[in-house]
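As you look at this complex, bear in mind that one protein chain is not there, while each of the others sits in place.
This part shows subunit A:
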Amino acid sequence: MVDISLCVKRPSWLVDRKRMRMASNSQWLLLTAVLLYLTNQVNSQKKSTPHDLKCVTNNLKVWDCSWRALFGAGRAASYEVCIEKRSRTCYLLEKNTTIPPLLPGHYEITVHPLYEFGSSKSKFILNEKNISLIPETPEILNLSADFSTSTLHLKWNDKGSVFPHYSNVIWEIKVLHKKNMEIVKLVTYSTTLNGRDTIHHWNWTSDMPLECAIHYVGIRCYIDDPQFSGHKEWSDWSLLKNISLPPDSQTKVFPQDKVILAGSDITVCCVTQEKVLSAQIGSTHCPLIHLDGENVAIRIRNISASASSGTNVVFSVEDNIFGTVVFAGYPPDIPQKLNCETYDLKEIICTWNTGRPTSLEGPRSTSYTLFESFSGKYVRFNGDEVSANENYQLFFQILSNQEIHNFTLNAQNLLGQTESTLLVNITEKVHPRIPTSLKAKDINSTAVILSWHLPGNFTKVKLLCQIEINKTNSEHELRNVTMRGESSNYLTTVDKLNPYTIYTFRIRCSTDPFWKWSKWSNEKQCLTTEAIPSKGPDIWREWSSDGRNLIIYWKPLPINEAYGKILSYNVSYSSDEETKSLSEIPDTQHRAELQLDKNDYIISVVAKNSAGSSPPSKIASMEIPNDDLKIEQALGMGNRILLTWNYDPNMTCDYVIKWCNSSQSGPCLMDWKKVPPNSTETVIESDQFRPGVRYNFSVYGCRNQGYQLLRSVIGYVEELAPAVAPNFTVEDTSADSILVKWEEIPVEELRGFLRGYLFYFEKGERDTSKIMGLEPGRFDTKVKNITDISQKTLRIADLQGRTSYHLVLRAYTGGGMGPERSMFVVTKENSEGLIIAILIPVAVAVIIGVVTSILCYRKREWIKETFYPDIPNPENCKALQFQKSVCEGNSALKTLEMNPCTPNNVEVLETRSVALKIEDTEIISPVAERPEDRSDAEPENHVVVSYCPPVIEEELANPGAEGGGASQVIYIDVQSMYQPQAKPEGELDSDPVGGAGYKPQMHLPVTSTVDDLDADDDLDKTAGYRPQANVNTWNLVSPDSPRSTDSNSEIVSFGSPCSINSRQFLIPPKDEDSPKSSGGGWSFTNFFQNKPND
């Protein structure tokens, strides 16, 4: 019976592939149907007939077929097997035999036992799809191990020669470890069969060192022949091969000195017969993983980069420790900043930076190889060498005729490798070394030859060198020279130098095209030779003070003009007639004195050095006169002063500014300065200038070697205040004036341009007066600012006679105020004025007295009437007679009885209305008041004037009563019996007139308001005599009444005392005892006084 179940035992991936082949699937279905049919047919045969035909193949070349037979089994039976499709082929075969592979399609297989009777033929339908392909069990040729890398190497033969055509083969390899054979790896490996036997290799690196445990490897295969449509099955596993530990290993811990990538994992094991107590990496303890026997392992995950000496892993047993060192690091970084250049075109030096450190040192450090691809040469950097920093360098010898170099720098360590490349034309990357042996040799006074040594082979390039020329007190100069490259020695000429000058040279070089300058060479100093001076000395001349000798001055030539050491000077002078020379003047002397007559001479001065004489400097002895000359002033700043002048086209030579100290006696020459003829200004600067010192500056113009004074300037570089005060004296003194005269301050003491004087004066005695200057607040000090500096006198007028004055004088300049000088002067006495002052007041007093007497005499009647009217005799008064009788006790008469309780009083009632008061110029009794008037006035404002002579007579003495009347008249305030209350204050204030009292003398216009103060004022002014103005003075009768204590009360006394029927004033008695009488009452003394209180 055909085992149809073979068809379902396939690898899943193979099934997938089959699914893709739809045509094959349909064949399979058909094949299944056919096989079912055949099965039925076979089952229907007798048991003795062959049945269960089964065919397999392991190489696709032959099919191994077998069948079952009940009786024939065990005998050496023979069968005739016929295979029939289009033709019939029969074979005489054993029971299990091989047949050649059949082409695809259905075949009828007839199996007929030849020597079995009773048996019948068996017919089978056979198809390739019923065939199983089971490869032979593979055999491991070799299994080896690299313990250092924990790698297994497996080798086997695919026996591809037995397969008729190409086929894909899948190998499955399993790795097991420990004695219990735990699978640690199961991988598939694909190859192809190419008709030949091929040895295959497979490597596997174990996470765990191979020494830690025994490892086994097995292999099987699966042939995926695309042309075979039958069942394909895995082969059986090969026999396992194992790797055992190295036999004679002393090391107990594995791996030893392993280099791994930082951050990775590693397993470390300890192979020992003793019990491991602990394991630690560094100072960290790790859990143990038990292996076979007492062997243990630890797993280290994400290991950190190690220090230089690595990371220690230590296993401790009872009395010993075992350890290993793990070096965790990084693969080399890409070399950075790779740069190749040459110093000498003989050797290339390549430098680079390593980039990130690898944490691996010593034998594990990165090794570098510099490879040049054109020449195929390379140099290697020994990784054991320790660089002080992360910069490395390698030297590469330049080959002749090779300029372009293609460098590859390879960096490699145990963890990886990187590289960096650089293409360079080495002739463009020349960085010459420092030039050495610099020498200088003078050619003439202006040129030297420089020579130096520059190691290298520069014949193929041009050298560009830079020469630095340093001169004393001068900025350095750089000159570039280009020259053809030589082997090593070079020279060049440096010209345009100054004679007799010390130069310092140094040099540096590069190549063309420029890449880098070399370092500067050492300096070389050289003194150029002398040359004749370039120009004559700067000369000037001055006549001596006596005018007989001409003194010639000259300045030493500066070194850049002397061109050598000046040995002597030659001075000569010439006129139209003759030329004379003085003997040689040594170089230390810079003046010469000539005795000349008044002729004009041309003086010539020549400086000589070892190379020759300078051009002569000439100057005329006589000065060109200038009549139009003014002395001007100038101010400088610091130690310099600016002088200007107008351009003069006639001045063709130059301008000379000469200056000297003005106080210096003799020939005035401090120094001089020449400026070009086109100049119109110059700054004179000298360290000899001092503040406060006056200098004379003379500007000369040159014309045909003769000089003309153009400007004469006096100036200061800085003004100071005068050092002394001006001396002054008093020339004249009168009773009201003083004439002061002062002297000029000497120039040396002035220390600046005089701007004026300040003159102070004030009254004061010596030792008591002190003038504080122009200080604010000193109003008693008078100041006079004298800005006319030519003024030397001053008259001070309007003074007081016989008075001491303090005088102060001080000068001032642009630099400030000078010190002061003071003096005390007493003016003379003024006698005439005194006399006049006495006489005039006396005369005036006399005149006034006379005039007053006359006026008084002429107006005596008026005065009398006004001030001393005749007072009527009360005895003649009828009313009073009547009253008197009343007073005498006639109580029967009641007519004039005003107050039964206080007889002999006259009461005058008045409202507060001003209008009423003014209108009523008479004393109005309460009885006489009109009703309509009363309606306007408030009843409580009635003023009561009591007339009670007997009372007065009893209480007061009246010595002043000239009239000597029997009765005394006095005003009193009689408050209304009905209204004792006081009015509000506001109302009182608004009615000042209410306090004016009685004003009977004037008939004043009645106004409707009592609030018009202006009108009140007018009333006051025009009311004439108003002795009642201060009614308080009359409050004599009732001192205890409210009125007596409140002078501002609206309840006031009213009017002057007078008879009831008369308009004559009643003169109040003069009461000296009463202080109020003088204030409000009238007296003779008030006649001359405006203010009664005064």
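Structural remarks
Here is the rule we go by: contacts are C-beta pairs under 8 Å (C-beta built on N, C-alpha and C of every residue); 3 or more make two chains touch, one makes a residue touch a chain; residues count from 1.
Keep in mind that, in the parts below, contacts and distances are computed from a predicted model.
According to its UniProt record, the chain left out of view corresponds to "Cardiotrophin-1" among "Small ribosomal subunit protein mS33", "Proteasome subunit alpha type", "Cardiotrophin-1" or "Myotubularin-related protein 10". Note that of A:257, A:731 or A:865, the residue touching the chain absent from this view is A:257. Note on the undisplayed chain: of the listed residues A:100, A:263, A:293 or A:362, the one touching it is A:362.
Contact with the chain not shown here comes from a single listed residue; of A:102, A:140, A:321 or A:786, that residue is A:321.
Here the missing chain is touched by one residue of A:307, A:683 or A:836, and it is A:307. Considering the whole complex, the residue from A:97, A:280, A:504 or A:733 that touches the absent chain is A:280. The chain not shown here touches subunit A at positions 250-251, 253, 256-257, 280, 282-283, 306-314, 319-321, 323-325, 361-363, 384, 386.
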